[in-house]
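Left out: one protein chain. Kept in place: all the others.
Per-chain residue numbering starts at 1, and chain names A and B are given in the order in which the chains are listed.
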Amino acid sequence: MPTLDRQDGVFVLDIGDTENRFHPDWLAAVNALLDEVEKAEGPRALVTAASGKFFSNGLDLEWLFANADRADEYVGGVQALLARVLTLPMVTVAALQGHTFAAGAMLSLAHDFRVMRGDRGFWCLPEAEINIPFTAGMSALIQARLAPRTAHEAMVTARRYGGHDALAAGVVDRTAEEDAVRRTAVELAAAHTAKAGPTVGTIKTRMYARALEALQEKEFTLN
Amino acid sequence: MPTLDRQDGVFVLDIGDTENRFHPDWLAAVNALLDEVEKAEGPRALVTAASGKFFSNGLDLEWLFANADRADEYVGGVQALLARVLTLPMVTVAALQGHTFAAGAMLSLAHDFRVMRGDRGFWCLPEAEINIPFTAGMSALIQARLAPRTAHEAMVTARRYGGHDALAAGVVDRTAEEDAVRRTAVELAAAHTAKAGPTVGTIKTRMYARALEALQEKEFTLN
Partner (left out) sequence: MPTLDRQDGVFVLDIGDTENRFHPDWLAAVNALLDEVEKAEGPRALVTAASGKFFSNGLDLEWLFANADRADEYVGGVQALLARVLTLPMVTVAALQGHTFAAGAMLSLAHDFRVMRGDRGFWCLPEAEINIPFTAGMSALIQARLAPRTAHEAMVTARRYGGHDALAAGVVDRTAEEDAVRRTAVELAAAHTAKAGPTVGTIKTRMYARALEALQEKEFTLN
């Protein structure tokens, strides 16, 4: 399950060492740890990281199919997390040491910056291949954070971006060797701890007003 | 007049070997052929191509000036075609073997990808020079598909992009030798035939909801 560590001003949220899918318990745990990060005071920043082969594979489809009657509540909760990270009142960096797929890729886009392992692992929005269209809110988030051409190719063709391709397309901001991904993310975050505070929260909230509105939807047509 | 051919999973819509302006009869013919493409089943993709010196010069201004009383209906029909191609439930590629101007350039932007001849021919939005402002819908389409800086320069200065400049500016995705433009487009489309289906249509429809709404306008102030 997710854990929280602190290295000087940088909180490191480790979201797990499995596929790190967004099970309701995982969502509750991540939100509780983000409460701690938000309640802390003074200069700080957030790195979201994971261990193993995956950063995150996104929605917990197994749980979702077994609990179809709670789909609206569940997707609403996922979108609330995306919106929360997108507007966190401090600088945020995602450390992508492994596969980053679907809603896991969207979670990475909700951060201010992304550092990705260069030699292995893919960043991918596979929705066009697995026949689950993006919700309006997810679509708005992705399109607000990527260049139009990159968003189009990623969303329509489900292209799998390796680290170097992701860097070239502007999906991530840096690549690093496997054992340097988290350290690079922490260094990047550490340079911006002084910016924590309500101003940065307000700046992000105004920038992404339209995506945030779409992410607040409560009912979904998943196909 | 437009014709339709099929190479395995790839439909090739040839829009003509003249200036390929959007005469009402041309619009009707293209729409009828797109009906065939949509009604077909199974894996498929679309390449829109042309022959000769022009891909398309866009609006049939001669017809429009002779039928000014039908301007709203005509422009509405052009915008409906742009919206239809933008949301076609399969991957679409425009093969730009020759000059691609004005609404012809917009038609190219409604496709998922563009392949352009590298050594000759221009892609250009000449509206600022010929004193016909973009409609709100056309503006929204262009701005949804190009990077902000590219859209601005293309729309405000009527810059003529040769193939290599168009590639550098992100207006097109590939360049090719004259005799390889269509083949390259077909190869690109063939790689994505498995994605045909309602999911890709829904993804595009949600991505471009705002442009589609603007393209549905029924009355226009052309200047």
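We adopt the following convention: a contact is a pair of C-beta atoms (placed from the backbone, for glycine too) under 8 Å apart; a residue touches a chain by one contact, two chains touch by 3 or more.
Model, not experiment: these values are computed from the prediction.
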{"item": "Selected residue (touches chain absent from view) among B:155, B:172, B:186 or B:203", "value": "B:155"}
{"item": "Hidden-chain contact residue, picked from the options B:11, B:134, B:161 or B:208", "value": "B:134"}
{"item": "Residue, one of A:7, A:67, A:202 or A:216, that touches the chain absent here", "value": "A:202"}
{"item": "Footprint left on subunit B by the chain that the document does not show", "value": "127-129, 131-136, 139, 143, 147-149, 151-153, 155-158, 223"}
{"item": "Contact set of subunit A toward the excluded chain (per top definition)", "value": "91, 112, 144-147, 170, 173, 192, 194-195, 197-200, 202-204, 206-207, 209"}
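In this section, only the chains that are shown with their structure count from here on.
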{"item": "Whole-Å gap separating subunit A and subunit B, where each centre is the average of the chain's CA atoms", "value": "34"}
